[in-house]
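One protein chain omitted, others in place.
And then chain A:
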Amino acid sequence: MVRLITHNLLACHVKGCTTNNFPLVFQDVQVELQEAEFNPDFIRNMLSRLEWTALVNAAKQVGDTSLPLEQPDMMDDELLQKLHHALMEIHVIEGAMVCQNCKHVYPISNGIPNMLLAEHEIG
């Protein structure tokens, strides 16, 4: 599935595409909500791996505007809940992710993103 946690790790890997290749931009997405068990320790500890601005923008693209633009210093329970929802409960089922730099389109179908490249695109 493509949840925002995965989206925040993915980058375009077309040959020669090495700048501005993250984050990929969601396009024409269908979203499904699935409840997941809240694990505040996981969210708190994992957060330093993520790019905050990319996460906030990706959340907007899938219809979630609950996150503050700037990453707050204090992680209170309310914010952890919002992060949990944005990262773990929103599933992009159909659509695509597009590289802002080279415009390569990575399709998402049945919840599975296709990161395969054609032979001439492999670096």
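We adopt the following convention: contacts are C-beta pairs under 8 Å (C-beta built on N, C-alpha and C of every residue); 3 or more make two chains touch, one makes a residue touch a chain; residues count from 1.
Note that contacts and distances are computed from a predicted model.
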item: Omitted chain, identified by the protein name its UniProt record gives, among "ER membrane protein complex subunit 2", "28S ribosomal protein S24, mitochondrial", "Methyltransferase type 11 domain-containing protein" or "Exoribonuclease phosphorolytic domain-containing protein"; value: "Methyltransferase type 11 domain-containing protein"
item: Sole residue of A:T53, A:Q100 or A:N114 that reaches the chain not shown, by the stated touch rule; value: A:N114
item: Sole contact to the chain not displayed, among A:M1, A:V25, A:L79 or A:C102; value: A:M1
item: Candidate in contact with the missing chain, chosen from A:N20, A:N39, A:T53 or A:Q100; value: A:N39
item: Hidden partner chain, residues of chain A it touches; value: 1-3, 5-6, 9-13, 22, 34, 36-37, 39, 41-47, 49, 51, 91, 106, 110-117, 119, 122-123
